[in-house]
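Yeah, one chain of the complex is gone here, protein chain that is, but the others are all in their spots.
To keep things simple, chains are lettered A and B as they appear, and every chain counts its residues starting from 1.
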Amino acid sequence: MFYLVLAISSGIIGGLLVAAIPKDKNRMRKYIVLIFSALGAFFCWRVAAFVFSGESVELSIELGSLNLYIKPDPLGAVFGLIASTLWLFTSVYSFGYMAGKHKQRTFYAFFLLSLGMTVGVAFSGNLLALYLFYEMLTFSTYPLVIHERGPDAMKAGAKYIIYNLSGAGAILIAIIETYSLAGKLDFTGGPILAGLSAGGLNWLLALFIVGFGVKAAIMPLHRWLPAAMVAPTPVSALLHAVAVVNSGVFGVLRVIYSVFGHELAGQLRISAVLPWIAAFTILAGIIIAARKDILKQRLAYQTVSHLSYSLLGAFILQEWGLAGAVMHMICYSTLKITLFFCAGIISELAGETRISKMKGVGPSLPVTMSMFFAAVLGMIGMLPLNTFWSKYYLMKGSVAAGNWILALVFIASGIINAACFIPIVVNAFSGEKVRPQSERGARAVLMLAPIVILVVFAIIIGLYPGIVWPGVEAVVNCYF
Amino acid sequence: MMSSAAANMPVLVVIAPLFTAFVLTTLARRIRLVEGLVVFTGILVLIGSGFLAADVFNKETALIYQIGGWPAPWGIELKAGSVGVFFLLVASFVSVPVSLFSVNNLSDEVGGKERTARFYVLYLLLCGAMYGMAVTNDLFNVFVLVEVATLSCCGLVSSRNRPRAAEAAFTYLILATLGSTLILGGIGFIYIITGHLNMGFVHDELNRIWQSEPHVVWTSFSFMLVGFGVKSALFPLHVWLPDAHSTAPSPASAILSGIAVKGYLICLLKILYNVFGYTLMRAFAINTILVLAGSIAIIAGAVLALMQTELKRRLAFSTVSQIGYIIMGIGIMNTKGLSGTLFYLAGHAVAKAVLFLAAGAMISASGRKKISELAGIGRKMPVTMAAFTVGSLGLTGIPLFSGFVGKWYLILGSLESGSFFPAVVIIAGSILCAAYLFSVVRVAYFEPAPDENWKDPGLAQKIALIVLASAVLVLGILPDPFLELAGRAAEELLALK
Partner (left out) sequence: MSTMLEKLTINYPYFFAVILLVIGALTVLTRSSLFKKLFGISIMESAVFIMFIAAGNIRGGTEPILNGHNTGAVYINPLPSALMLTGIVVSVSVNAFALALIMRLYKTYGTTDADRIAELRNEVTDK
């Protein structure tokens, strides 16, 4: 029980500590950030160990007749692990990236605060706690989005807040209706709405999906994501490729499996439409990405596309679909964060943000571009990267649902991904323009080390998927 | 002794502030004594209402007090039921920090010791009128208390020695008296057809005869709705509120927006449910009208608030919007909806009070009125701005703060009554509320500050802000006892036909 509190509060306390120490104590601040994100990751692993060994950890705070119930189950533990581990990597990366930039105290304070909120979302045991941490996550990531403080950043921040608060409003109405129908909000003991008749629940599911779909960047609710790319790269990488958007996907998974249950969801008419919306997002996202010249924008739309992989896996209501969705959350996060980190290195060490100008950066950033290439292979879904397995499960699930077309969507998306990104790598290593070898210095090491470690992990998991398979299996067994 | 104290409590809570007010006029020179007396009376009334609340809560019946010993229908009856006790607690609780805030702070705004003493006299009269509105059970008594409150409010608004204050006060006086006249007309109609003034007796009589006099009942209801609407700043009858707020001293704004408008709403609530009864309300579609009027007020108030550049005017329009929530809630005629309304009323009273007090502190410390000119003030006046942020979170309805529980039950109530529309409007209103309040928070914290000497206010003011901000948090985290009280009040209101 303590570990739960510690896992969530390490982020919050760390953030408050960073806010309290004066602006010029850069080194102390970095130590605090490192220690607290490491603590956060450590406690999340401990909690996960409890959860996977079958013990239950829980914490309940009474608020009148409602209560905040924190109780991680396998799905929550998996998400918590992804978030906290990747947060640690991002901390190290941001020490390199943010060196010399302005407003570091604000940045790191809200950085850690958002860690606490994300872990809270992951470990929530009922809808009310989920809603609380979800809303708090929006507020704690807002200062990170507007970090640059220019007019673009402020507009992006306004868009971010409006989209997310509207989504949260829809979620609130849906939660209250759920409460009024079922009288309980806890995720334990089977899906909340199990046993209710399917008539009239269509709009409830739609409301939930719209609400969580804002963060999960379902089209057409995705517009805040490309705008938010104006934030610094660590923010874009972690929050908008891994933590915030994965919270949205996590929320959708919770809605379909913990609130409705796959049987009840299957009876609703709207469930037939949802996979197609996700499929549309997959294809439209990556097609729009192909037309973007700024690397971060292209990566943003690729995010939109790949998030819907997991959503599609969730919507088809099959065991392998859910397995694929969870696996994709794990695998995609590690590689996507790598891609963004690489984009950050290219813009910081080589000074390029536009793809058309990146001819020949390969020789000057060899390690970076090699890791970039590996991650791109992962996005396409090729061995030896781990995303091969998630794509495999997803396609297996589509076939099991009797839907060949969806399996083809995955293949098509892989091809378009290749067409988008392989040329970047080829371009980088071609041409005679000689740039100086830029990967030198402590700053570069801080930025490169996380990428290399992540890619190595991804390859190891790709070769030995059995490492993560027990976790995925535990999640699927909860619901099927 | 104890039982007689408890039995007399309904009238004591009304008389104590009135008595102190009259005593204060003789003590004008000794301003410390005056301020001390005001705070002391406030605390006494708070303890008294707590006592009364515990009594009513435990015994589960309303406490009835007959003024002068004359039984109803010949005498005026004070009935401390759950509704009355709930509002009594809220009003007495908010008035203490507000009076604490004015300690030592008022002379530069109002000017001179005697004027300050007169301010406190009017303040106590207003508080006494509010407490009376909570417990009264007689229609004409409602009118008298409404008049006392109106005149005291006008006096408070005009207390600053500026020409705009006189103008705002005059507009307020004229419009409010228009409202009072309409209220009196409405009471007159009811008296003419039923022959009673005691709410219980009127209710029984009205239930017998309303079908033969539908036009009179309808006219009476419309007069009262417009009359109370003018006074509680229901859109579009709110035109006096922004000017009144931007020219009144901050404790006056806090009590005006926090408690005074709520007092009128409580009177309206009591009249609609205890005098008319929900059968009549449903027959005349009064609930639909209230829901519609409330929804329009929510959206219009919020949109107008977004367009304001001065801080206090933005908060004034925010009040207009939040009143819409309460009016809409009155129209949701089930237990959950009404308990949500009452809880929301309490939450708004506390949050609005802290917002106005913090805004007043910031404006008087910096001398700037516009939001854009208050950039960076969050870092220079941390306690004040923290209180403002807590108030904003409470008003917007984030979980763990007071507004969330009220919103929850309001939406639950509207969904249970089968109507989806109020829930959507409530959410839209909250999003707009977040927009117009958080932009102030953003400017105050995240924008660079000019190099000025802005400091937090003195100790008494800080204590007041902290007490109110903690109340916002407490209502959000430990809502149980108040929720129970609100629930009982709702059941009481719906128990009459």
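Keep this in mind: a contact is a pair of C-beta atoms (placed from the backbone, for glycine too) under 8 Å apart; a residue touches a chain by one contact, two chains touch by 3 or more.
If you're wondering where the values come from, they're calculated on a predicted model, not measured in any experiment.
Touched by the hidden chain within the whole complex are the displayed chains B. Which of B:163, B:367 or B:448 touches the hidden chain is settled by the complete complex: it is B:163. The chain not shown here is touched by just one of B:173, B:423 or B:493, and that residue is B:173. Listed residues B:84, B:155 or B:294: the one in touch with the omitted chain is B:155. Contacts to the hidden chain, counted on chain B, fall at residues 140, 143-144, 147, 151, 154-155, 158, 163-164, 166-167, 169-170, 173-174, 177-178, 180-181, 184-185, 188, 191-192, 197.
In the analysis below, only the chains that are shown with their structure count from here on.
In whole angstrom, the spacing between the mean C-alpha positions of chain A and chain B is 45. By the touch rule above, chain A contacts chain B in their complex via residues 62-66, 68, 106, 128, 131-132, 135-136, 143, 146, 149, 161-162, 165-166, 169-170, 172-173, 176-177, 179-180. The part of chain B that touches chain A in the complex is made up of residues 398-400, 405, 407-408, 411-412, 415-416, 423-424, 427-428, 430-431, 434-435, 438, 446, 476-480, 483.
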